[in-house]
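Down below is the structure, laid out as structure tokens.
For this view, one protein chain was removed and the others were kept in their places.
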Amino acid sequence: MLFKSRQAVSQLAAALADNDNAVLEGRSLWQDARRRFFHNKAAVVSLFIIGLIILFALGGSQFAQYSYEEIDWLALSDPVSLGRPSIETGHYFGTDKLGRDLYARTVQGSQISLLVGILSSLVAILIGTLYGAASGFIGGRVDSFMMRIVEILSAMPFMFFVIMLMVMFGRQIILIFVAIGAVSWLDMARIVRGQTLSLKNKEFIEAANACGVSQWRILVRHIVPNVLGIVLVYASLMIPGMIVFESFISFLGLGVQEPQTSWGALINEGVATMEIALWQLLFPLTFLVVTLFCFNFVGDGLRDALDPKER
Amino acid sequence: MLSFIIKRALEAIPTMLVLTFVSFMLMYLAPGSPFLTEKGMPPEVLANINAKYNLDKPLLEQYIIYLGNLLQGDFGPSFRYLDFSINDLLWPGLVVSATIGMWALLFAVISGIAMGMMAALNRNKTTDYSIMTIAMLGIVLPTFVMAPLLVLLFSIKLRWLPAGGWNDGAAQYLVLPVIAVTTHLVAQIARITRGSLIEVLNSNFIRTAQAKGLPFRYIIFKHAFKPMMLPVVSYLGPVFVGVLTGSVVIDVYFGTGGIGQHFVNGAINRDYSMVMGVTVLLGVMYIFFNAVTDIVYAFIDPKIRY
Partner (left out) sequence: MKKTKLLQSMLLASAVAASSLSAPLMAADVPAGTKLADVQEFVRDNGAEPGSLDPQKIEGVPGANIARDLFEGLLNQSRDGKEQPGVATSWSANADNTVYTFNLRKDAKWSNGDTVTAHDFVYAWQRAVDPALASPYSWYMEIPMIVNASKIVGGEAEPSSLGVRAVDDFTFEVTLEGPVPFFVKMVTHTTMFPVHKATVEAHGDKWTQPENIVTNGAYTLAEWKINERMELTRNTNYWNDAKTVINKVTHLPIEAASASLARYRADELDFGNFPTEQIKQLRKEMGDEIYITPKLCTYYYILNTQVAPYGDARVRKALSYAIDRDIITEHITATGQLPAYGLTPEIIANFDPQAPAYASMSQADRVAEATKLMAEAGYSDSNPLNINLLYNTSEGHKKIAIAISQMWKKDLPVETSLENQEWKTYLSSRNEGNFTVARAGWCGDYNEASTFLDLMTSTGMNDGKWINAEYDELMAASKTMSDPSANYNRAEEILAEEMPIIPIYQYTGVNLIKPRVGGYAYDNPEGNVYSRDVYIKAE
């Protein structure tokens, strides 16, 4: 699982990088956006920090003196004094209340939290974009029917679904983000549909139509790249939302199975001991807070950069 | 206007049917049942209980019975609180959650809009960054961290406010829960306001107004305010429903007795009728608030007419 999740994150990072090159290059719209984005200091610094945190999640365990699940039996006897953060004992972040190395656990928790955030957003965005684009592009009765379904699904309490799915299918991490992703694509679908609809009536699409460009080509060459901007912005704001939601699920005791952990699970444990062992709260909380901040700044930066009104 | 309301009401019927059906099936298919206990009951006792609560009938028949009762406004008996019907439990819980939610929303809207406007008008300056940073602290600190921190500071150290309880909504019991929820909402509203105002300020009609030499303050409040509010309004409808269910952390930590705890405990205890009751209630409220949002939208946005 450890290996798999690491692989998944790195694959994702690679995919994103490829995507950047493929889409951004040679299009003035994207070049513009990139220029604007890199002028936004907060966004650039945030992107850099996110990169560091991903690196920490992927490679941090290289520097750990303990595995994330093994108990330091000596520290267990008195975690409050023997489990303090210390370079000597090798517990850089101290230990949790069971004497497990908090550094190794934070690395592991970072993997899970990032994975949950990124992959559930990916699932949601994939479904939402496809559904929304199809609905808007096809139009007519199909469109109104598809949108009715979205309406109905939006009225259902999201949390209930996630809890029931957790209860029914156990707590595999894969299912957590598939479940969360599968019920949070609705907004994405609406946004993409709206965007598609307005694009469909734009002059350049009509021009393409008049020139006899095929429908498929119009969708791929004109609609999708234009929708991509908003998807990207939405994704950058969805990931922190998903990370927060995972922490809420952990609070309910329905999160990942021990000995695996997540920022939410670590924070939830840390809160209980914040007065006697503050580090147990502070380290995971710092990671969560910094990550959420950075994603938000990146999201704002992207939105400002890609906003058509700015052009 | 009337036709709009009738149309919305008619649309709500299939939505509610699908909603109740899916939730009902999901709930009943979950492992375990409301009367499953560790010791296990003698089969004849369990049979008596199942007969009393119609649990011995086929699932579809149970659903139809439930729907029939629901149409008469009867949410059924609770499987967890045997002395109560769901009707008895839902309304007091809703009052608690709605009170907290409404105050929180009010403070969040006022402070969020103010912060968002200040940030937008000082765009990319220190004021902008510091406002947005403070606002965002509320988003990034999970409620289950915020609540104990507030209690530690205001109840245990300073002894200013009670650490929990509701006491029919007495002011001092409201403060901490409302703060905990408000901080979570402010940032979103501030961000939306900021983005929206920036967009509005860049639009042609504002440029025209500026070109005419109108005072800036006048432009902001007379011309920019209404269109700026559009995205904020459309955000508030669904978020209110979200605040109600999301209050489970507040309910658990502050012992307020709101609807969020009912919902989560209902799902975990397999209190079928409780979960169904909350689902129906939230579904109706979601539809209602969306309709209200659309109406408010129409008042603000001259382009939309029903």
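Each chain carries a letter (A and B) given by its place in the written order, and its residues are counted from 1.
Definition applied: contacts are C-beta pairs under 8 Å (C-beta built on N, C-alpha and C of every residue); 3 or more make two chains touch, one makes a residue touch a chain.
Just so you know, these numbers come straight off a predicted model, no measurement behind them.
Undergrad: Hey, which of A:L76, A:M147 or A:V178 is the one touching the hidden chain?
TA: A:L76
Undergrad: From the list B:Y81, B:Y129 or B:F225, which touches the chain that is not on show?
TA: Hidden-chain contact among the options goes to B:Y81.
Undergrad: Among B:M25, B:L60, B:I110 or B:I156, exactly one should touch the missing chain; which is it?
TA: Only one listed residue reaches the unshown chain, and that is B:I156.
Undergrad: Residue-wise, where is subunit A in contact with the chain that is not depicted?
TA: Within subunit A, the residues that touch the unshown chain are 69-71, 73, 76-80, 97-98, 100, 167, 170-171, 253-254, 257-259, 269, 271-273, 275-276.
Undergrad: For subunit B, which positions touch the chain that isn't shown here?
TA: 30-33, 35-42, 44-45, 48-49, 51-52, 77, 80-85, 88-89, 92-93, 96, 148, 151-152, 155-156, 159, 162-167, 251-258, 261-262, 265, 268-270
Here is the rule we go by: only the chains that are shown with their structure count from here on.
Undergrad: Indicate the whole-number Å distance between the mean C-alpha point of subunit A and the mean C-alpha point of subunit B.
TA: 23
Undergrad: What residues on subunit A touch subunit B, complex-wise?
TA: 40, 42, 148, 151-152, 154-157, 159-161, 163-164, 167-168, 240, 244, 247-248, 251-252, 264, 267-268, 271, 274-275, 281, 285, 288-289, 292-293, 296, 300, 303, 307, 309-310
Undergrad: Please output the residues of subunit B touching subunit A within their complex, sorted ascending.
TA: So the residues of subunit B touching subunit A come out as 11, 14-16, 18-19, 22-23, 26-27, 29-31, 124, 129, 132-133, 136-137, 139-145, 148, 152, 191, 195, 199, 202-203, 238, 245-246, 248-249, 263-264, 267-268, 275, 278-279, 282-283, 286-287.
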